[in-house]
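The complex appears here without one of its protein chains, the remainder shown in place.
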Amino acid sequence: MRPNLILHVVAKFVIPLIILFALYVQFHGDFGPGGGFQAGVIFSAAFILYSLVFGLDRAEKIIPARWLRILAALGVVIYAGVGIESMILGGNYLDYSLLGSNQIAGQHLGILLVELGVGITVAAAMLILFFTFAGRGRS
Amino acid sequence: MGNQISLLLVVIPLIAAPIAAVLPRGRLPWLLACVVASVCAILAGVQLWNVLNEGTISYELGGWQPPWGIEYRIDALNAFVALIVAVIAAITLPYALLSAEQEIPEEKIPLFYSALLLCLTGLLGITQTGDIFNVFVFLEISSLASYALISLGKDRKAFTAAYQYLIMGTIGATFYLIGVGLIYSETGSLNMQDVANILPSVLHFRTVETGFAFIMIGIALKLALFPLHLWLPNAYTYAPSAVTVFLAATATKVAVYVMLRILFMLFPQGFAMTTPAEELFIVSGIAGIIIASVYAIYQSNIKRLLAYSSVAQVGYMVLGIGFASVAGVTASLIHLFNHALMKGALFMAIGAIIYRIGACRMEQIHGLGKAMPWTFGAIVVGGLSLIGVPGTAGFVSKWYLVSAAIEQQAWISVAVILFGSLLAVVYVGKLIEALYFKPVSDTGKAVREAPMLLLVPMYSLVFANLYFGLDTDLTVGVAQQAAAILGGIGQ
Partner (left out) sequence: MDFFIGHYNYWIVIILMMVGLYTVISRGNLIKKIIGLNIFQVSVFFLYISLGAVEGGAAPIIAEGVKVYSNPLPHVLILTAIVVGVATTALALALVVRIKESYGTIEEDEIHNLDHSL
């Protein structure tokens, strides 16, 4: 790939901001608009931008495909695990109230963990989709 | 703790699916899926037992009370369908090992079991949930997983079959979504029980009628009701054997369940009578039985033959729904159960033939019955059950269906059911003739009997076919109880 200086500099400048914004959307989701789905997509957008600018090979060095699959699975397990945890604590599935010392703290912690799981899975799944389609013609 | 079962049925396969995807290649993913399916089957059995003894179970997800939260509401009907799905999964998975190793590239095996578990999650979820939007979500989970599973078939036609199914299935699901939206706009609720309470007061609005129509068409697409069945023959023919067994025995059955639930429980008594839905069901049921059976006779691919027969069998189930009587719905439910048994056994036998000779065209199976006597035996029993010979499960369902038709004095339907059985004699006869009476075509290679791991699951279904042909307590008893729950029947 022909190096393009402006593109590289701008991308290097923008990518951290995108990731920061993704984290904001992720962890501010319980106070304002946001949440795991949106954050996951924004997060993966940073990596997609990176691989568009610097090439697929370098992007895949940062996150190997095998890791992505594990991350995607991990997110679902976190989500379902929170549900199981509240069952173990004697409540119903996904009854966050039991997770904390009081109801509000529990609801807070629960939604944070669940959204984290969603975010991880969505980000990983979007990247898997991108790498699968983009890498199809190479080999 | 007994209450948690209704939820564990969905969550266990949901957690197992991503774990199976990251397990190393080899037999570990299969083992996990097998264990999960068996656990689900046991839990579903316990759940049915609980429901029959203690009545309806209500489970509030996240501790949110219905109608605000999602509620899982289990009565005899759900529990019965959930049991069918879970048991078929538990029987199919041991069978899947060998045929998957042969038909699916090694690196995709973990993903194959992962998709199968997701499909199971979706199907069980549909049966458990008491929320109409939740039904859509689970419907799409199971459908997306099954598109992926079908595309794993060896033939390149599997891709086009999966694509075709995807387009039609998505249109169906989206229609269902439109219907749910319209009903939500009139009732302001998504909880089935709550919607059922509110609907009578808003029934005269055209929005509700439109929503009803959209939902019915959407589900009819998913259950392959004639003439919306076009995706089914290709999908069943080109999918890997184990997938065909699983989908043929469960996917359309769950769609029938959703239809029953919406038609008779969500909408108030006699509402379906005021719409053309009942007549449409009877007409398309009759057309499906005759036309699909005739199509089946002319197929040269035996998997395709059985797929068309499946379309015809859906016709029987819908015919029973069309009668809108307790007897009719009972017959539908019994046939739903029995058809899962017979089609499961038949597709397993066909899968065993494919495992041995790698093909399933009529002319390639000549004389195989002598080389594979056990597999042939399974086809004979399954075929007799499909025809409805006394002593097999198929007879029981045909018997109840005919009684329901006579009760309604629907003589044309009676004639069609009997004529459909005659057509089944022809296509099953064709299959048996090719397998047993035709001379062996290629003498060069000796074909051996299918391995034990294929025969044991196959024969568990074959014996179930015979057992439920003689002992009808479980099927008929539960089906009658389930039909009685659907309050809307019996004007």
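Note that the chains are named A and B in the order they appear, and that numbering of residues resets to 1 at the start of each chain.
FYI, contacts are C-beta pairs under 8 Å (C-beta built on N, C-alpha and C of every residue); 3 or more make two chains touch, one makes a residue touch a chain.
Treat the numbers as computed from the prediction; the structure is a model and nothing was measured.
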| item | value |
| --- | --- |
| Of B:Arg25, B:Lys157 or B:Lys370, the residue in touch with the unshown chain | B:Lys157 |
| Touch with the omitted chain, as defined above, among B:Gln4, B:Thr174, B:Asn301 or B:Gln364 | B:Thr174 |
| Touching residues (missing chain, whole complex) on chain B | 133, 136-137, 140, 144, 147-148, 151, 156-157, 159-160, 162-163, 166-167, 170-171, 173-174, 177-178, 181, 184-185 |
| Missing-partner contacts on chain A, residue numbers | 32-33, 37, 129, 132-133, 136 |
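Following the convention adopted for this analysis, only the chains that are shown with their structure count from here on.
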| item | value |
| --- | --- |
| Centre-of-Cα separation between chain B and chain A, whole angstrom | 36 |
| Residue ranges of chain A in contact with chain B within the complex | 69-70, 72-74, 76-77, 80-81, 83-84, 86-87, 91-97 |
| List of chain B residues in touch with chain A within their complex | 4, 7, 11, 14-15, 17-19, 21-22, 59-63 |
